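Note that one protein chain is taken out, while the other chains of the complex remain in position.
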Amino acid sequence: MKALPRLLMATALAATPTLFPAAVAAEDLIVGFTLDADTLDPANHRKRETETIIRNMYDGLLTRDANMLVVPEIAESMTQVSATEYDFKLRPGIKFHDGSEMTAEDVKFTLDRVVLDNGMGEGVTSPRQGLMGPIASVEVTAPDTVRITLKEPWPILPAMLPNQQIVSKAWVEAMGNEGVATAENGTGPFKLVEWRKGDAVILERFDDYYGGAADIPPVGPACVDRVVFKIIPESASRVAALLAGEVHIINELPAFSIAQVEANEGTQVMTVNGTRSFFIAMNMEGEYFDDVKVRQAAAMAIDKNLIIDKILGGNAAPIDGILSPAAFGASELPSVGYNPEQAKALLAEAGFPDGIDVTMDTEGAFKDTAEAIASMLTNAGIRTTVAVGEGAQLSDKWRTKGAPKSGDMYFTSWGNGSLDPFDIFTPTHRTNDRGNSAGYANPALDALLDAAAVELDVDKRRAMYRDAEMMINADQPYVYLWVPKDIYGVSRRVTGWQPSADSRINLHDACLN
Amino acid sequence: MSLGKLLERLIQLVPVLLGVSLIVFVMLALTPGDPVQIMVGEQAITPEQEAELRHNLGLDRPMVERFFLFVANAVRFDFGQSFYHGRPVAEVIAERLPATIELSLVALIVALATAIPLGVLAAIRKNSIFDRMATVGSLLGVSLPGFWFGILLIMLFAVHLQILPVSGRIGYASEVPAITGFLLIDTLLAGDIGAFGEALRYLVLPAITLGLPMTAILMRVTRTSMLEVMRQDYITFAEAKGLPRRRVLYRHALKNALIPTVSVAAIETGSLLGGNMIVETVFGWPGLGRLVVESIFLRNFPLVQAAVLLYAVTYVLLNFIADILYTVLNPRVKL
Partner (left out) sequence: MTDATLAMPARADSLFRRNLRDFRRNRLAMASVLVVLTFVVMAVAAPLIAPQDPNATDLFRRLQPPAWVQGGDWAFPLGCDGLGRDILSRIVYGARISIFIGVAVILLATGVGILAGLAAGYFRGWVDVVIGRVVDILLGFPYLIFAIGLMAMMGPGLMNIVLALAYKEWVIPCRVVRGETLAVRELEYVEAARALGAGPRHIMWREILPNILSPVIVVSTIRMANVIILEASLSFLGLGVQPPTASWGSMVSDGRAFILEAWWVSTFPGLAILLLVLAINVASQGLRDAFDPRFSE
């Protein structure tokens, strides 16, 4: 009696594919992606994932190649006229997806929309204003030239410009902010077919594409007819979809799945150096970590290489300062090394011969790693309990911008998408800055960071960051851990694509065999 | 049901909705984590920019004022702008709602379609091996943690056997016109049988995962009420009159036995709608539950408030429907 329904069910299941043959999606390149876009408005988003999707429809004045080199895209060339003035000559004949010609006015409109207070109209200021630094004005100086004038020298302007995508003035004004949030009209290689919210963003090739950055071959229309960003938040499901051939590229492949993806016929693993530095903040206002010896003891207690090897599958670069090895100004630094015995001795010297009891805060995503670190610390006399908190609560607790903080240790990270020290070194180490969760205060370092931020001489600037790294290497306000690689699972049918260090997935050059 | 009763029910809705809004509001107010700080993340921002952002989001007003503003706007179905989407919350929720409703309804249908026959059979063959197995089976159904079971299903059907898809709602080859938002209906309206079948294939695993506990509950209810009805005088009488047993069972007994099943199903549908964020996450189903959970973590206050209100209204309405069904199916009950 029970067998019958089950048999029927099994037959029905097996029959569905034949009864309803699924239409064959020959040329859809499908990306299994962690998060949906919040909005398609290039001026109104806050997440990296959103930018990744938008970036396939919209191009910027400048872009980065896979090695993070900044190259012109919509701009034909960039000329620095003075310390505070940059001229951008635009490529001719660039079309928006609606067929209209892109002009210098559109570029000015785009940047004004981001930079000005109330720039988006309707009382709204772009949340991306902060990314654009001290821009004083944007002017059209010739039909094909735009000049950006800064209030003060800001050498990383070129590194930050790839984050802004050019919109059409007429179109945005006609659509209004809410219209721009769900539709698109960019100059990029793909145009929007359909956005199934929470499920997928479907794009198709824009045949009138101008070709993209001249420095990143091949130049021309995109290789595939259509691409789909399919949202699969659960990592096991994402890997399963890749193995089942349902998707062709997945992001955030967990390190422990590497072997499986490599072993599977038809899929491979691709990695690229990441830009996010991981570290442990030690509360220097607290009772233990005000002493540099205790901080050094913590650094010595952790076997970074073992964790990189075992948990991260070897896919991370150890660091002894805040900067990623690939960042501007990064250099070889002295390392305290792994030495639990000496850590114990240092603790005793600091007046804690019996060790100390501390708590280490972290987010759920890093629980495993934090627990592994905690047991290493415990072995060296820093008896550590891991407390998993929610991101929002933890940033309230630790990123206090100078207000008093509680807690002992905080396992966290800071991104550095531009690979310029400016947007990682200053926030995490300048006194009372927004990411300074250690409560570190060093006036000499503050002065150095401020000077380096506006130094135009590249070599001098590099030397200044080297000095800054040496200072924090000695003071150890954080235990500097590693910069993980970004890991992708990729179908062997995909050619012409490689992962990019800024975590973007640019599909212009990708082909599907 | 009289018009007066109906009106009374609707009036009862008001304090419930006010209470729900107040609790959500107070909870969100007491929750640590500043929406502005989460939004800004690692970006640089001047104090002026931060104040401006706070003002734009309406977070610079006192709590009490914000609450009354929310209620006043909610009455006009204006729930404000989502912090992250740059669009009205109502619009964002409306986009996600059809997926959730479709999954829940299909799960409900699957549950009813399996639970009623199994429950009736178990009752008719009371204490047989089949009955025992069905009992244990139904208890098994409510004892499985949904996310674990869902992942096991993916492993088996999508990765090893590769007969069903891992994740999502439909493939991308077919373009489905957005008429109702329910893919099963829209594909049929478009006359695209292939796409209909595809949508069905994507539904199988999440619907089973979501519907299994409900199947178990409904089966128990059906079995119990069937047994009860079979003991009633009129059934005994009908059998004594010499009517064929089959006819007695299906004509008379089943109809009455289904009353509790149907009303329990209506109420349980409420918990399906509110409890499917787990299934939605595992199967990458683009529904509302996932969005609400994400919004709680991101402190996207307007979205959470509106969604919870929606859940409350749905719950009250479903209970109401359960009552009506009860009256319609069983004329002896007067409400």
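A and B label the chains in the order they appear, each numbered from 1.
Please note the rule applied: a contact is a pair of C-beta atoms (placed from the backbone, for glycine too) under 8 Å apart; a residue touches a chain by one contact, two chains touch by 3 or more.
If you're wondering where the values come from, they're calculated on a predicted model, not measured in any experiment.
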Q | Contact with the hidden chain (one of B:Asn73, B:Ser143 or B:Thr236) | A | B:Ser143
Q | From B:Val16, B:Met63, B:Ala113 or B:Ala178, residue that would touch the chain that is not displayed | A | B:Val16
Q. Looking at B:Pro32, B:Pro117, B:Pro177 or B:Pro244, which residue reaches the missing chain?
A. B:Pro32
Q. Where does chain B touch the missing chain, residue by residue?
A. 12, 15-17, 19-20, 23-24, 27-28, 30-33, 126, 132, 135-136, 139-140, 142-148, 151, 155, 159, 224, 227-228, 231, 271, 273-275, 277-278, 281, 289, 292-293, 296-297, 304, 307-308, 311-312, 315-316
Q. Taking the full complex into account, what residues of chain A touch the chain not shown?
A. 235-236, 239-240, 243, 254, 256-257, 259-260, 306-307, 310-311, 364-365, 367-368, 370-372, 374-375, 385-390, 392-393
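Everything below uses one rule, namely that only the chains that are shown with their structure count from here on.
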Q. Just how far, in Å, is the C-alpha centre of chain B from the one of chain A?
A. 36
Q: Please give the residue numbers of chain A that touch chain B in the complex, ascending.
A: 1-2, 5, 13-14, 16-17, 19-25, 28, 30, 32, 36, 38-39, 41, 44, 46, 117, 123-125, 127-131, 177-178, 181-182, 193-194, 196-200, 202, 226, 228, 230-234, 236-238, 240-241, 243-244, 246, 390-393, 395-397, 399, 414-415, 423, 427, 434-435
Q.
Could you list, by residue number, the parts of chain B that touch chain A in their complex?
A. 32-34, 37-46, 49, 52-53, 56, 84-88, 92, 95-96, 99, 114, 117, 121, 130, 133-134, 151, 154-155, 157-159, 162-169, 171-175, 193-198, 200-201, 204, 281-284, 286-287, 290-291, 297-299
